[in-house]
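Each remark here refers to the structure printed beneath this line.
Excluded from the complex is one protein chain; the other protein chains are retained at their positions.
Chains: A and B, in written order; residue numbering restarts at 1 for each.
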Amino acid sequence: MAAPIDIRRFTGFRALTILCLVVLYAPLVIVAIYSFNDSTSITRWGGLSFKWYFDVFSGPEAPKFRAAAINSFTIALGAATCATTIATAAAVAMHRTGRFRGKTASLALINLPLMVPEIVTAVASLIFFISIGFKTGVMTIFIAHLVFCIPFAYLPISARMQSIPDSYEQAAMDLYATPWEAFRLVLLPLMVPGILSGFLLAFIISLDDFLITNFVKGAGIETLPTAIFGSVKQGVKPNIMAISTLLLGVSVVLVTLSWFVGRAGQSKR
Amino acid sequence: MAGAAPGGASRSEIYRGNGPRLMLPIWVFIGIFLVMPVVMMAVHSFLTKEFRGGVIWEFTFAAYDQFFFDRGLFGDEPPKIEWTYIGIFWRSIWQAGLATVFSLLIGFPTAWFIATRKPNVRPGWLFLITIPYWVNLLIRTVSMKFLIRDTGPLNEFLLWSGVISEPLSLVNTNFAVQLGLFYSYLPFMVLPVYAAVERYDFSLSEAAADLYSDNWTTLRLVILPVVKPGIVAGCILVFVPSLGAFLAPDLLGGAKTFMIGSLIEEQFKGAAGNWPFGAAAAMILLAIVLGVLLLHAHAQTRVER
C-alpha cells in the first residue's frame, strides 16, 4: 500500500532550512572557534588557547576596549531603561485609555524609527546635533539610542498588554482600588514578563548599534562596535575575534533570557 | 465590552482621559530627536556646502543638481544627465532586490518547514532563526568576511577537499555583498512568512489535492496566493534595510560595489565632505523607502476593504 501523500511536505524544504541555518550560524561558529586559536596567523590552527582573551583584557589595546565597553554598557542600560518606561506609558495609552486625538499618529510615531533607514537617521541626527550646537559625545549617543530603542521595547510590552484583559483592572477598581492602585497592584505585576522582555531587546539593540553611533559619537568617544570597526579596517585580528565572541555571548544570553521570560509569562496565564 | 478594535488598539478605557499625557514622552522624544532631525536634514539638502564639512546658510538646489546633472568641470556646459549617482542608486536597488529574492527562495521553505513542525517545537525553531538577528550586525559581517576571504576557512576547506584547486576570490564582489545582505536580513523574511503560513488552513491543501492537484501545483495556485501578504511583508522588511545598508557593502564589497549607504557616509565621514549633497542623497533614499512603504500600506487597506 502506498503511503498517503503528505500535503505539508515538499521535497527539499528540509534541506533548504538546514542550509538557512548553516548560512546563519557558520560565520559565528567559525569566528568563535578561531578566537581560541593559539597561532597569530588567523587561518592556521595552532592549538587551543585563551591568549586572545587575555589580550583583550590586559593587552596593549585593553584600555581602549575597556573604555568602549563601559560606554557601551552604560548607554545601553540608560537607553533601555528610559525607552522601556516611555514604551510602557505609550502601551497603556494605546491599550487602556480608549480613543483620544492623535492616537493613530502616535502609533505611527512609535514605529517611525523602524521605517526610516538607519543611514538616514544617522545623517539626520548628526546634522541636528551640530546645528543646535549640541556637543557630540556620550550624551548624543544616549539620546539617539533612546529614540531607536523605543519601538523595540514597545513591541513585546504592547503585545503583552493586549493579551491581558482589562477585567483584572476592572475587578480591582470594583474592589475600591483607585486607577493608580489598579495599575500598580494589578496591571504592572502582570506586565513584568513583557516589560523585562522589552527592556532586554532594547538593551541588545543599543549594544549592537554601529551606524548611528558612528555618526553622533564625536571624536575620541568609542563604543564597542565603533572600536571594533576601527580595528577591522586594518584587518581582522585574533583579539577582535575574541571580543566579538564575548559580545556574541552577551547577546545570545540576553536574547535567550528574554525568550524564556516571555514564555514563562505566557504559560502562567 | 473590551473587544479588540482594528489597528491592534483595544477599546478598553480603563484609564480614560490619560491618553495624551501618557503619550507625551513619545511625542517629545521621537518628535524632537527624530522628526526634527529629518526636517533639518531636508533643509540642509537645500543649503550651500562648506568645504571640509558643514554648510553655509544660503538656499540652493546645487545638491540635487549635482546628483542628477553633469554641467562639466567648471559648471558652464549645458546640463547632461549625470549617471554616476543614479547608477549607484540603481545598483543599490538591484543588489537589495537580489538579496530579497535569495531571502525569499530560502526563507519561504524555511518558514514552511517550521510551520509544519509539531506546535511545541515551533518556538524553538523560530528562536534558532532569530538568534543571529540579535547578534551584533558588525560582528556578523566581520565574521562573514573572515569566513569567505581568499585565505579564509571556506577556501581552505574547499581546497583541502579538492572541490577547487585555486582559492575562490569572493570578497569585493557583488556576490559577497548580496550574501552579506541576505545574511543580515534573512530573519526578517522568515518571521512574517512564518506568521502567514502558520495561519494557513491546511484543509485548503487537502481540498486542492482532492481536486487532482499535486503538491507543487497546490503551492503555486493555492498556498502562495493565500500567504502572499506575509511574503510581501517579508520582502519589504528585507528590501528596505538592504537598500540603505552600510556595513555589508563597506566591509564585503569594494569600489565596484559602492552602494547608497557608503555614498552618504562618505559625504559626512570621508574626505569628500559635502553635507548638502549627503543630505540630498539621504532625502532621495528616504523618499524611495517611504514610497515603498506607502504603496504597501495602500495595497493592504485595499485588500482589507
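In the analysis below, a residue touches a chain if its C-beta (ideal position, glycine included) is under 8 Å from a C-beta of that chain, and two chains touch if they have at least 3 such contacts.
The criterion applied here is as follows: contacts and distances are computed from a predicted model.
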{"item": "UniProt protein name of the chain not shown, from \"Formate dehydrogenase\", \"ATP synthase subunit alpha\", \"NADH-quinone oxidoreductase subunit N\" or \"Spermidine/putrescine import ATP-binding protein PotA\"", "value": "\"Spermidine/putrescine import ATP-binding protein PotA\""}
{"item": "Residue of A:S58, A:T104 or A:T178 in touch with the missing chain, whole complex considered", "value": "A:T178"}
{"item": "Residues of subunit A (touch criterion as defined above) contacting the omitted chain", "value": "165, 167-168, 170-179, 181-182, 185-186, 189-190, 268-269"}
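Keep in mind that, in the parts below, only the chains that are shown with their structure count from here on.
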{"item": "Centre-of-Cα separation between subunit B and subunit A, whole angstrom", "value": "18"}
{"item": "Contact set on subunit B toward subunit A in their complex", "value": "2, 4, 7-23, 25-27, 29-31, 33-38, 40-41, 44, 54, 105-107, 109-110, 112-114, 116, 123, 127-132, 134-140, 142-147, 151-153, 156, 182-183, 186-187, 190, 202, 205-206, 209, 215-216, 218-219, 240-241, 243-244, 246-247, 251, 260-261, 264-265, 268-269, 275, 278-279, 282, 285-286, 289-290, 293"}
{"item": "Complex contacts: residues of subunit A adjacent to subunit B", "value": "5, 7-10, 12-14, 16-17, 19-21, 23-28, 30-31, 34, 42-43, 85-86, 89-90, 92-104, 106-107, 109-110, 112-113, 115-121, 123-128, 130-131, 143-144, 146-147, 150, 158, 162, 165-167, 169-170, 173, 179, 182-183, 201, 204, 207-208, 210-211, 214-215, 225, 228-229, 232, 236, 240-241, 244, 247-248, 251-252, 254-256, 259, 263"}
